[in-house]
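First up is the structure itself, then whatever we jot down about it.
Note that one protein chain is taken out, while the other chains of the complex remain in position.
Here is subunit A:
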C-alpha cells in the first residue's frame, strides 16, 4: 500500500499594483508567482515531518537525520521517526488486533510547509527604503495542501524530487485558478480539494476559488469530468465528495462512529464489535447486534429534519459525547437507547412505506 505524503502550510502572496485594471493585475500576479516559484526552488523551502524531529531541505537533499536517512533509503524508513500520540497509537494497535482488513488502511505522513529565515551567506548591511507612491497593496495567504501517493520502496532521493515537483505543480494550479476567477482586483483565494476517483487509488487535487458555490463551478466540474473520462451520472468533483483523510476530524461536527468516545464496558461476557457504516439495517451484518442501538440513536436524532416529519432541531454529535462522558452518562445513555429502539423500529417501518 502506498504512503500518502500530505504537505500543508501557508505561502505569502503580496504585491503592489500601480493600476487596477485586470491586465496589469495579471501581469503583476505572473511576476509574483514566478518569484514564489524561485523561492520554492531554493533552500528556503523546508519540510517538517509532523510528530517527528525530522526536517528536510528537499532542494539540497539535506535533512536533520543525515546518518539515518540517506538519498538511497527507502521512503518507508521515515515511518520509524514518527511518534504518534498516545490515543492514535492505542487506536492503531487495537485496529491491528481487531480487524485485519484495516491493516492496509492508508498510511498518511503529514508534512508541514516551512520557510527558512537564516542563510549561510555573509551579512548584508540592512537598508530602509521609503517610497511615496500611490498604489494598491494586494496580499493573501495561499493555502498549500499537496498530496502525493508514493510507493514505500521509493528512494528518498526520488521522494524529495516528487514532493518539490508536486508543490510547484500546486503553485501553478493555484495561479491558474486565480487567473480564471479574478475580476479586476478581486482575487479569490484558491482552496485545495482532493478527490478519490472511481477505479483508482490515487488522489486528484483540484483548486477551487474559495467562496464560489459548487453550482457556479458546474462548467469547470464538467470540464474535469471530461479530462478524467468520468461519466456524468454523479458529481464527483463537488466539494462534499472530496476525500476525507482518516486522521482528520469531519468539518460538519457530526459523529460518524458513536463508539469513538465510549470506553469498553469491561464485561467478560460482553461482545465487542466494530460497527460498519450503513450496515446495521441488515441482520446478517456483524454490526447488527451490538452496534445498531447506538448508531440508530444518532440517526434518529437527525432524521426527522431530513424526513420533514418533525421540527426538532438537529442536535449535534458533541451533545451525545458530553452526555456519554458525564458521570453515569453511559448508563443513562444505555437506558435511553433501550427506550428509543422501539420508537425507531416504528419509524423504520414508516420510512419503508413513504421513502
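The rule we apply is simple: contacts are C-beta pairs under 8 Å (C-beta built on N, C-alpha and C of every residue); 3 or more make two chains touch, one makes a residue touch a chain; residues count from 1.
The definition used in the following text is that contacts and distances are computed from a predicted model.
Trainee: Can you pick, from "Trafficking protein particle complex subunit", "MIF4G like-domain-containing protein", "Protein odr-4 homolog" or "Ribonuclease P protein subunit p30", the UniProt name of the chain not shown?
Mentor: Looking only at the record, the undisplayed chain corresponds to "Protein odr-4 homolog".
Trainee: Per the definition of touch given earlier, which of A:82, A:115 or A:179 contacts the omitted chain?
Mentor: From the options A:82, A:115 or A:179, the contact with the absent chain belongs to A:115.
Trainee: Which subunit A residues would touch the chain omitted from the figure, given the whole complex?
Mentor: The list for subunit A reads 8-14, 16, 46, 48, 53, 55, 62, 64, 112-141, 143-145, 185-189, 209-211.
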